[in-house]
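Removed from the display is one protein chain of the complex; every other protein chain stays in position.
This part shows subunit A:
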Amino acid sequence: MRHLPLAIACLALNATFALAEIAVPMVYLEQEIEHPPTLSNLDTRPSDLGQAGAMLALKDNLTTGTFMGHKYQMETIKVPIGGDLVGAAEEALATSSFVILNAPAADVLRIADLDSAQPALLFNTSSSDMALRDDACRSNVLHTLPSDLMRSDALMQFARAKRWDKLALIAGTHNTDIAFAEALKKSAAKFGMSMSAEKTWAFDADMRRNAAQEVPLFTQELGKHDLLLIADEIGDFGRYIAYNTWLPRPVAGSEGLVPVAWAPVVEQWGAAQLQSRFNDLAQRSMRPQDYAAWAAVRTIGEAVTRTGSNDPEVLRAYILSENFELAGFKGRPLSYRDWNGQLRQPIPLVTDRALAAQAPMEGYLHQRNELDTLGLDAPESSCTAFD
């Protein structure tokens, strides 16, 4: 009997701990951008691209939060083209230390460099820009979308495993095309393959009507190659290349076999569940940017759950530590590179209909983590903000 008060006290303490309420306000901040015109009208761009992924992760976090006494909230701010992004960011940072960014690289930097952003934790979920993970990195920015180089490394590991060593490249003229083409070339060199020919796609003609006449001649000049790479990140001409090439060759890169953060055809490792939850929520399939935003919000949730804290400094330290792991439905725990804040993750190589392979390919070993064979490794990165 004498022990009873103590027991009750313990119980009460337990209950208090379990219900220690923590508020975790987050902001999803999007800078709307102009999208260049493309030849085909077949692709639609969902207005909630990225945002829907963040919403799904918010729901996931909220469910966990009900058992932990953690209250997650997310406000969405969309800044129109020409709007006051910095003003919106200041407003967001006044209410929240956790900002999910859907904005071009230059805008990510503008926000990251604000005084009010210094104690905050920002997530880049939309830019694959290399510099953001390299010399332009910021200690308050984590990246959940894979970099261009992670994607190109994934594809080159696959090509190397197939012994498709002779490569040809057709690149578009848009900035993102050029960046991806650069990454492809860098990866080819990294894995010991040669780029035997390169051409730039600068046609004015409407390929919807004459791809069958133009593409064979255009690709004839590429000479001998095993694999034809396409850098057409805006989805302009790439779709007209396959089956119209001079030589019968597989097509990969932005078209054909595509290295991605996520695709509707990813179904292993419990991914089918994530896909169906996303479809129920958004009434469309999940895309790479949705996945990146989902991973960002889930990262916050996972870190809050494990640390019981909403202090951005505590969470950042935990997220960058070896203890952090995110179950990301890609068969391996996901974690962050503590030299540049990039989320390390497997890269699915997909066609429209199936997953062909998932990088890292077997045999690509690494002293720390096989996932670090994709993208900028610690010795290659000139990021010093994380030191």
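Please note the rule applied: contacts are C-beta pairs under 8 Å (C-beta built on N, C-alpha and C of every residue); 3 or more make two chains touch, one makes a residue touch a chain; residues count from 1.
Everything below uses one rule, namely that contacts and distances are computed from a predicted model.
Colleague: Match the chain absent from this complex view to the correct UniProt protein name in "Zinc-finger domain-containing protein", "Tetrathionate reductase subunit A", "Cytochrome c1" or "PQQ-dependent catabolism-associated beta-propeller protein".
Modeller: Result for the unshown chain: "PQQ-dependent catabolism-associated beta-propeller protein".
Colleague: Hey, which of A:Thr63, A:Gln118 or A:Thr173 is the one touching the hidden chain?
Modeller: Only one listed residue reaches the unshown chain, and that is A:Thr63.
Colleague: Among A:Pro46, A:Pro104, A:Pro250 or A:Gly331, which one touches the chain that has been omitted from the display?
Modeller: A:Gly331
Colleague: With the missing chain put back, which residues of subunit A would touch it? List them for me.
Modeller: Considering the whole complex, subunit A reaches the absent chain at 18, 59-60, 63-64, 66-68, 270, 273, 276-277, 302, 305-306, 325-327, 331-333, 369-371.
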